[in-house]
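Note that one protein chain of the assembly has been removed; the remaining protein chains are unaltered in position.
Right, chain A next:
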Amino acid sequence: MNKNWPLWEIFVRSKNGLEHRHFGSLRAADAEMAMNNARDVYTRRSEGVSIWVVESKNITASNPEHNGELFEPAADKAYRHPTFYDLPDDIEHM
């Protein structure tokens, strides 16, 4: 029997951040406990203002063995980057 609590992935949004970033993982019996644990483990030095917790088993990850077919074809397609035109001066924040 597996005596460990389920594993949870913790995402934290920092004060100035716009998105939640993956901070790490921890063990907890349920979502409520995962939230409390995340607060104590990952935000005690005031790293964040918002927390998401997701049970790790709910994440579907790409298989590293498939990296060749998934990612390598993109490596030599520089034309997919939007860098081949001039931005007018009036456009900021690009």
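By our rule, contacts are C-beta pairs under 8 Å (C-beta built on N, C-alpha and C of every residue); 3 or more make two chains touch, one makes a residue touch a chain; residues count from 1.
Please note the rule applied: contacts and distances are computed from a predicted model.
Visitor: Mind telling me which option in "Aldehyde dehydrogenase (NAD+)", "1,2-phenylacetyl-CoA epoxidase, subunit C", "ABC transporter ATP-binding protein" or "DsbE family thiol:disulfide interchange protein" is what UniProt lists for the chain we can't see?
Guide: "1,2-phenylacetyl-CoA epoxidase, subunit C"
Visitor: Considering the entire assembly, which residues of chain A contact the chain that has been omitted?
Guide: 5, 26-29, 32-33, 36-37, 39-41, 44
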